[in-house]
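As you look at this complex, bear in mind that one protein chain is not there, while each of the others sits in place.
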Amino acid sequence: MEASFYHAKTRYPGIFGWLFTTDHKRIGLLYLISTLSFFAVGVSLGLIMRLELIRSGMHIISAQTYNAIFTIHGVVMVFLFIIPGIPASLGNFIMPLQIGARDVAFPKINILSWWLFIIGGALVVTSLFTGGGPLDTGWTFYIPYSIRTGTNVSLAVFGVFLIGLSSTLTGMNFLTTIFRLRAPGMTWKRMTLFTWAIYATSWIQLLATPVLAITLLLIIIERFFGVGFFDPAKGGDPILFEHMFWIYSHPAVYIMIVPAMGAVTDIIPVFTRKNIFGYMAIAASSLAIAFVGYLVWGHHMFTSGMSDTARIIFSFLTFLVAVPSGVKVYSWIASLYKGSITLGAPLLYTLGFIFLFSIGGLTGLIQGALATNLHVHGTYFIVAHFHYVIFGGAVMGFFAGIHYWYPKMFGRMYEEHLAKLGWVFLFIGFNMLYFSMFVLGWEGMPRRYYDYLPRFNGPNLVSTIGSWILAMGLIIMFYNLIHSLFAGAEAGDNPWGAASLEWQTSSPPPTENFEAIPVVTKGPYDFK
Amino acid sequence: MNETAHIEHRDYVGAKLGMWLFLFTEILLFGGMFLVYSVYREVNTADFHEAGMEMNMTIGAVNTLILLTSSLTMALSISAIKRAAKMRSILFQAVTIILGIAFLVNKYFEWSDHIRHGFYPDSPKLLAMSHGKILFFGLYYVMTGIHALHVVIGISIIGFILILTLRDSVSGTDYVKLENAGLFWHLVDVIWIYLFPLFYLIL
Partner (left out) sequence: MVRTYFKITVTEKSWAEACLRKKIMEQKHEERTHVPTRVFVIVWIALVCLTGLTIKAAQMKMGEWSMVANIVIASTKASLVLWFFMHLKYEKRVFKLLIFVPLITVSIIIGLTFFDIWYR
């Protein structure tokens, strides 16, 4: 058995040993690098947006360019970063190790998924520079504008279609892996809660993404053939498009958040040295979120012209979906209580996650209530909400997971003080950037506009400055992570003293993961 | 010992499970289209009935029988390979492919006929008609079109498996690829089982 999977003798030489690998660990790293690269693109676009919005009446770009930028920011961040995000990178690398498997069920389909993702991303990027230019419809592609606009919708949408196919195949792969490849003694109740989260997420990826696929295909068909499904002149209903789009895109946000919740649930026991509180409740809540998440999509459409009956029903169901998330938050707090706490970077990011996600989640309730929704829909309140849950929630959870599993993936430790410094900048910058938006939205500033009334100047300035502090935090954090690849202290097999299976093999693991597949006799957070 | 070594690196149940999960995604894909169909039929019931009169029930019924029979031959090809009756399995796979091609040929004539009569998306004749009729024909082309695409894919997959069977890559001891191809083909049949009444039996 060779020292680590980095030194494996591969079928193809050099870089091709990575590009055509079937090793889930290499594929996880391929995804990690590509998704984080797209994240950098998305962040840059966001910074440009904030620069444009620094002051009322001042412009550095045209309105058309602004429309394109917020659209691409959304498409890149949603489809090219956070949806593949944790499942494709950390899920790929860590989950098979956690269940004691040597790889996923279908390794070749795994690398195919990555290539579909890359080709889809390439098509999206190409669409910016070809045809009618970068699309300006918003990442939600609402009808009728997405049909009528001359920008390069079809190419970009087809790229997203391929990315969706990648996501679907990954979901199928992970489900089969968890069903079939668990080590002896690895019962469902002995799996880590990260693996449970990946399991629930895989169901959403499997079942929701095809609805996006057909919706995107219908956009392309409509642009080319004018069939009329969403065109009132031909009897079509634009609201039906919104239904179909959100039937995927709401469950999609649970694809984003549930794995992050899984990562922090793995981190907390290790950094408090006690078993997680409410294992069954947390596992069940992941499945509950996955299921109830299918029932609430209408809350994106309260002002669309949907029937009152539908609006009341969706509002009620939306309040219901908050419950399993609440179960998790209470369980995490109870897990921290009376723990022997080490405030390492993974736990710091976890605490930030819990705080920021809670704010985002609570504001979601304000949006879920019909009366208040009418006031805040289409304003910066919504923008603030989803950045709190997705960025403050899912991405913070992603960062927590990257720091936690860093030694396992790279065999080295990141530098702890720099990690904490980065976190401080991130946390302060994040709240300046996005809390201002709650204020702006409540005061009535609409979203997706490239300018605003002078009375909104104050919070917008705070927000833009916040974006710079946040960017500083990201630079510090990524500098630390990259620099430590070369200069970090060597990590042992199990620097955190964790009990789950991935830590019972070397860091980094060999290609076949374990010298001998272990027989599991205790739970994943059993520190005795 | 040889048998066990051969089974060791394969997961027969896992391979089938993966295929079933993939079929679930196809059910959801077509489910989205059935959603569109059901919404527009509900809102334009009378118009759908009128438009349904333009459909040729005979071709639809013949195509239904073709696909049902092709499912039979596909199932029989698997039975044959389990008994290591290689040439019989290949024969049944070939018949399945031929039936699939027959389906597509029928579809070609059917679509040509409709297009010649001016019933196609965005045609002047169609646009002059009621909304329900425009939507019905739109749904007809898109749903049977995506279905036909899956028939093409299915034929290609079975063709590929047929070659593998010839080379003994698919055999009496290792036939999960044929079974999975069969599962895909049967799903294509199941989709058509629903498309037939929805488009050809609105009278």
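Order of writing sets the labels: A and B. Residues in every chain begin at 1.
By definition in this document, a residue touches a chain if its C-beta (ideal position, glycine included) is under 8 Å from a C-beta of that chain, and two chains touch if they have at least 3 such contacts.
What you are looking at is a predicted structure, and each value in this text was computed from that prediction instead of being measured.
Residue A:L207 is the one among A:L30, A:I109, A:V160 or A:L207 that touches the chain missing from this view.
Even with one chain removed from view, chain B keeps its contact list with that chain: residues 3-4, 7-8, 10-13, 16-17, 20-21, 24, 27-28, 31-32, 34-35, 38-39, 42-43, 45, 57, 61, 64-65, 68-69, 71-72, 74-76, 79, 82-83, 179, 182-183, 186-187, 189-190, 193-194, 196-198, 201-203.
The missing chain lies against chain A, touching residues 100, 179, 183-185, 203, 207, 211, 239-240, 243, 247, 294-295, 297-298, 305-310, 313-314, 516-519.
By our rule, only the chains that are shown with their structure count from here on.
On chain A, the positions that touch chain B within their shared complex are 105-106, 109, 168-169, 171-173, 175-176, 179-181, 206-211, 213-215, 217-218, 221, 225-229, 234-237, 240, 243-244, 247.
Residue ranges of chain B in contact with chain A, taken from their complex: 11, 13-14, 17-18, 21-22, 24-26, 28-33, 35-36, 39-40, 43-44, 121-122, 127, 130-132, 134-135, 138-139, 141-142, 146.
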